[in-house]
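Below you'll find the structure I mean.
Apart from one protein chain that is not included, each protein chain of the complex appears where it belongs.
Up next, chain A:
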Amino acid sequence: MATLTRQDLNFGQVVADILCEFLEVAIHLILYVREVYPSGIFQKRKKYNVPVQMSCHPELNQYIQDTLHCVKPLIEKNEAEKVVVVIMDKEHHAVERFVFEISQPPLLSISSETLLSHVEQLLRAVILKISVCDAVLDNNPPGCTFTVLVHTREAATRNMEKIQVIKDFPWIVADEQEVHMQGSRLIPLKTMTSDIVKMQLYVEERAQKTS
C-alpha cells in the first residue's frame, strides 16, 4: 500500500492523468448530450465501469486530446483554476458554459488503495449528472460549435506561449465574448470532494439562447 505525498514527483502527474482522462470523457459526453454534433458519430465505450458515449470522429478526438495534452502540465503544477467548455451559436456568442472548477489540496498524504475506487465512484456520479443535465437546460439553437478555455495565472500563460507543447497547436488569449455571457444564470450540477482533488461543475446558461 503506497502512500503518496504532495512532494512526490508522481503525485501531480497522477492527479493530472486522472483529471485529464475524466475531462476527455466529460467533453465527449457534453458534446453528445447537448447535441453539438449528430449522435451518429458517437459510440458506446466503457469508462469507470459504466457505458459512456465517445465520438468516433478522428479529427474531433485528436483535437480534444491535443487540448487536454496542453492542459495537463498546468494541472500538474496546480495552475489551472478552471477548465471551461463553451458552446457557442453561429454568431460565436457563448450560449452555455460548462465550468469545471478544479482545486487541489496543498499538502496531503493519502493511501492509494481505497483512493482510486472512491475517486472512480465520484467521477461516475459527475458523469451521470452531465447525462441528465438537459433537464435543467434549455435547448440550444442549431449549428453550435464548442471551444475549451482554461483559466490560469498570467505566468503560466507566458510559459504556454513560449513552449509550444504540441507543434502547430497554439493557445491564444480568449475573446471577451467567450469568457463573459450576457444575462446568464448559473445552474450547479455537481460538487466532488476527494483527497486528491476538489471539483465543482456548474453551467452558465444564457437566458435567451435563440436571438
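Note that in this section contacts are C-beta pairs under 8 Å (C-beta built on N, C-alpha and C of every residue); 3 or more make two chains touch, one makes a residue touch a chain; residues count from 1.
In this section, contacts and distances are computed from a predicted model.
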Per UniProt record, missing subunit out of "DNA polymerase delta subunit 3", "phosphatidylinositol-3,5-bisphosphate 3-phosphatase", "Formyltetrahydrofolate deformylase 2" or "Integrator complex subunit 9" is "DNA polymerase delta subunit 3"
Missing-chain contact among A:N78, A:S131, A:N159 or A:Q177 belongs to A:S131
Residues on chain A facing the left-out chain by the touch rule are 32-33, 39, 44, 46, 49-53, 117, 121, 124-125, 127-129, 131-136
